[in-house]
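Up next is subunit A:
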Amino acid sequence: MITARNEVLGRIRAALADLPADGADSEVPRKYRRAHHDTGLVDLFAERAADYRAVVRHTLPDELPAVLHAAARVRTLLVPPGVPEKWLRGIEPGRLLLDGPALTPAVLDAVDAVVVTGCAVAIAETGTVVLDHGPGQGRRMLSLVPDHHLVVVCADQVVADVPEALARLDPRRPLTFVSGPSATSDIELTRVEGVHGPRDLEIVLVSHG
Partner candidate 1 sequence: MSGTYLGMPAFPRAARAAVADTQLRRNLEHATGTIRGRRAEVVAELDDWAELRAAGAAIKDHTLRHLDRYLVQLEEAITAAGGTVHWARDAAEANRIITDLVRETGETEVVKVKSMATQEIGLNDALAEAGIMAWETDLAELIVQLDRDRPSHILVPAIHRNRAEIREIFRRAMADVPADLSDDATALAEAARRHLRRKFLAARVAVSGVNFAVAETGTLVVLESEGNGRMCLTMPDTLISVVGIEKLVPTWADLEVFLQLLPRSSTAERMNPYTSTWTGVHPGDGPQALHVVLVDNGRTGVLADRVGRQALRCIRCSACLNVCPVYERVGGHAYGSVYPGPIGAILTPQLRGTAGPLEASLPYASTLCGACYEVCPVAIDIPEVLVHLRAKAVDAKRRRVLPTAERAAMAAAAWTLGGPRRLGMAQRAAARARRLVGRLRWPLTGWAESRDVPTPAPESFRAWWRRTRGRTE
Partner candidate 2 sequence: MRIGLFITCFNDTLFPRTGKAVTALLERLGHTVVFPAEQTCCGQMHLNTGYQREAIPLVRRFARAFADLDAIVTPSASCAGTVRDHHARVAESAGDDRLATEVADIAPRVYELTEFLVDVLGVTDVGAAFPHRVTYHPTCHSLRALRLGDRPLRLLREVRGIELVDLPHADECCGFGGTFAMKNPDVSVAMGTDKLRHVLSTRAEVLCAADNSCLMHLGGLLSRLRAGTRVMHLAEILAAEEKAMSPARPHHRAPGARRTEHV
């Protein structure tokens, strides 16, 4: 039987008939850099993230609970399962909402909360945080529907550039690369922040103790 699959594959082979069937393949030249910066990565990350309107706060490991505590005074903290307990030390349970069991989209939309997550890796060159949605990072929906996302980034999670970040990530996981709050350039190719994703992106950068 001629299936679409066989036919498309057959067309491809016919189209490539001018090339030797198993001819030597030219090497892909990979002379580009693995990184564009090798020092000052944490500062570069902070600067580049801020360039795209993320609010960046620096803190020390001991002071992280205080930072989150301050956030919890304004809004409820919505947290995924697996967030380290020490981050949340001292925060009254009433100010915490746990996404476990999973909240419905309607609840996520209605709640006036700050979503607090960790991340898998952060990229200095581009000011990007990458979530692999493992423990402490929540399902993809969690950091999408509410309007305010706070990401905790530890200094040792910051890598120089895209190649290193991809090498650290597991493609079998769902991944979300976040560079600043949601934005659009669809009106006159001029960038404005705040469309469907969180309009506030806050990055708390925890330096080495």
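What we mean here is this: a residue touches a chain if its C-beta (ideal position, glycine included) is under 8 Å from a C-beta of that chain, and two chains touch if they have at least 3 such contacts; residues count from 1.
How these were chosen: all candidates are chains of the complex that A comes from, given by their letters.
It should be emphasised that the depicted structure is a prediction, and the values quoted were computed from it without experimental measurement.
By the touch criterion defined above, subunit A in this complex contacts candidate 1 out of 1 or 2. Those residues of subunit A whose C-beta lies close enough to touch candidate 1 in the complex are 3-5, 7-9, 11-16, 18-19, 25-33, 36, 48, 51-52, 102, 105-106, 109, 123, 125-128, 133, 139-141, 144-145, 162-163, 166-167, 171-198.
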